[in-house]
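Please read through the structure below; I'll follow up with questions.
Shown here: the complex without one of its protein chains, the others still in place.
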Amino acid sequence: MKPPKILIIDDLLGKEGNNLEREAFCRVNGLMPIREGKAAAGIDKCVALATFVSGQKIVSNSVENDLEGTIRKIKDGWNESERWSLLLLDLHFKTGEFSILGSPEGRLTDRSPESYFGLQILNAISSDASLSDLPIVLLSSMDRTQIEERLASLGALGFVEKNDLDAKKLADLIDLYGLLEDEKVIGRSLPLLKCLREARTKSRIGNRNILITGESGTGKELFGRYIFENSLRFGRGERFNTVFLSGVPESLVDDLIFGHEKGAFFGAFDERPGVAETANQGTVFFDEIGDIPAIVQGKLLRLLDENIRETRRIGGRSSIIVDIMILLATERLEILQDEKLFRSSLVSRMNFGSRIHLPPLRERKDDILLLAKHFLQKLGIKKDFSQGAIQWLKSYHWPRNVRELELLISGIILSTPDLNVITEIQFDLARKDDFRSKQEKEDVSLRGSSQALSQSPKSESLDDLLEFLQSFDFHLVPAGRLEGLLPYLRLATAKMLANYLKVSFSLKKQLTNTIRFMENDPDMTTLKAASTILDIVEIAGKENQEKLLEDDIISEIVSKALKNRKRKTIRSKLKPPRNGLTNDSSSSKG
Amino acid sequence: MITDWEMRRSELSHDCIQNSFIGVIRGVEGNLMAERLADPFNLEAVKEIAKRWALWSNFAEDLFTSAIHELSPQKTFSFWPLSNCPPDTKYWLIPVVVEFWKIRTKIEHKLSEAQQKKDSLNAVVDEIDRFLATTKELNAENVGSYSVLVENLKQAAIEFQMSLARLSVRYIAL
Partner (left out) sequence: MKTAIVDMTNPQRGLLIARRIKDSGSETWLLCDNKGWYFFEHNDEYKKHGKPPTEWDLAIIHKTDEDKSRFIPIGDIAHTLYYCGGMPPQDDIKEEPFYIQCRAVEDEKSVPSLHELQAVVAFYQELKKSKNPDKPSLLCPPPSLAMASSLNILCQGYISAYLAMGNETTTEIPHEESWKQWQNSTSSLGNKKEWYDRYQAVISKEWWLEPLGGSKRIEEIINKIKEEETQSGLKGVAEKFRKILKKTDVRYDDVIELYKILAKRGSRDN
């Protein structure tokens, strides 16, 4: 990542010509000075690229402060696409005729805190709306006690003594107060840079709750990862657990977050820690916290207590204290504010008042082209955008934000792979295609959860369950949630069949009769019955078979089936036979 | 009331010694610690401040010489109302109060100390000048002794600056 650009306004360091003091300052602080628009060579581990300005001019052999010229230089760099990340501003500027020591002799008024030139510059900046977001840190060892409050009220974010500064402190200052771009969260618009700064500030504090809001497609998860990655620098652990709440059944949410003890419910073959536990010292990211079921909100309240975070497994007797940073993302603030759906105590723990709100793409016009180029690069494609396309990009209102931009770009590349220049026409067409497909799924948007929840079985009858299972629409599940789902589905299916097998066996007491009963097949043979039983176990998949076989009854059934049908792979996973259990050779005859 | 002498003292102490002298040495130190030996700044910068020191040293000398005259209560006799004192009163009263002021402020001791620190700094600058006269570049062999010289230079400059700070006097009369 290219180093940030900073501006330093200091009468000594900004003096024109051969400036030893500036060269020394650059070396101490890891700065690469920019001269005539180019960065000088020679500084390794560059903290920032620095432009130095003296803030003064020579008038008839006398040095005078130049407010107008200084403000002009500030604005030039601020209005560029790669704007100043930070301004370091000296307070005291010496004016007057040159003394025999070669510097201005200084006037009494220069030394008076009320008339520091740095204060005048700060005043001028704060009066100019176009510069209101410029981060300013004062660089001075002069007495400022009389005017400290005034300096802060004019927007100075911090103070640093010139001689105390070094590369590490400067890097820290820039990180804390500066506007910095990121390699992964692409963009350089002011709204985005301000959000990134806020994220860095919050990530320093450690185990707190951070609420991230923003429209769909604004990149909340990416932003969450940015916060997490920054928190690593301040000693947080490397574990980052994501909990996708949209479309997840209520019963699973509790288990996902808090885990369970062995035997806590039917199918709980083993203890399993939840994400809150496994992320200890790390971070947990809740995607779409608005979808958290009501029954879990009570337990979540304890977990969100920043003073002592407690988690308790399902079936657990005692609480476990954890140290985690919790990121909560939502695009539906209105749910959080609806007391019927969300406890107000929960909302207050989410630090609602100091949430980070990601700006929608239409408020980040400077970033749109940058992102578009980034998506092309991600696809490994080299294409240009016409002026018309650029105009189109800037004027479109982007209801689905960055995700929509990415989809449009992908769509264009797929549909017109041979075009070297993308024009506004391609965007128009791509948008219409995308809109049409979205219209079809209008009730089933990627807002997900309410639509997904509507798929739950209408009642608990077996027929309803079967119909539900067969008709479950995976379209409604967010893409991120679909990844890695098969093992869970296998296990769930195998458990369901195993439970059915156990109940049937308890009725029929004999293997072949059990399977005959289950298949409703009067011609069922012993061999076929054995095969069916082993098929049920194999559905669970290799990674889950052990768990299934820990159940004594299933283990017994399978052991009997194996006698009738030798299968080595399953045999090795069997437990030793219980005392009293024999191989029932008479039952194998059916 | 800040006197012209005080402004000159401040210029020497703050602008020359702190910002320029010590500031430049910090740059060289940073390079040496990071083993950036090839940077011509390491030698050129010290050469330059050693050159400037000659001017600053003379300036300091003038400052010390004029200190008592500029700072002592003698000046109050140029202002009303003591400018109205008859000449025969001024004749004895001025030396009396100046002498008392010198004793009370220990100004001569402070000036002597500042002079010593200046001389120490002079000595280190001379030593570094000798080193620079025979050294074209820094390498593994000579960097050790150069680092020691630079550290000594910084220390001497800091001590000189502190002695200048002790000379800071705001009120001339009381």
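Of note:
All chains are identified by letter, namely A and B, in their written order; residue positions are counted from 1 within each chain.
Criterion: a contact is a pair of C-beta atoms (placed from the backbone, for glycine too) under 8 Å apart; a residue touches a chain by one contact, two chains touch by 3 or more.
It should be emphasised that the depicted structure is a prediction, and the values quoted were computed from it without experimental measurement.
Summary of contacts with the chain left out: across B:A34, B:A50 or B:L93, the touching residue is B:L93. In the complete assembly, the contact with the undisplayed chain comes from B:S83, out of B:S83, B:Q116 or B:S145.
Where chain A meets the omitted chain, the residues involved are 60, 62, 96-97, 107-109.
Where chain B meets the missing chain, the touching residues are 1, 4, 73, 76, 78-86, 89, 92-93, 95-97, 99-100, 103-106, 169-171, 173-174.
Keep in mind that, in the parts below, only the chains that are shown with their structure count from here on.
Contact residues on chain B toward chain A in their complex (touch as defined above): 2, 7-8, 11-12, 15-16, 18-20, 22-28, 30-31, 34, 36, 39, 41, 45, 48-49, 55-56, 59. Within the complex formed with chain B, the chain A residues making contact are 12, 20-21, 23-28, 42, 44, 94, 99-103, 105-106, 108, 111, 162-163, 166-167.
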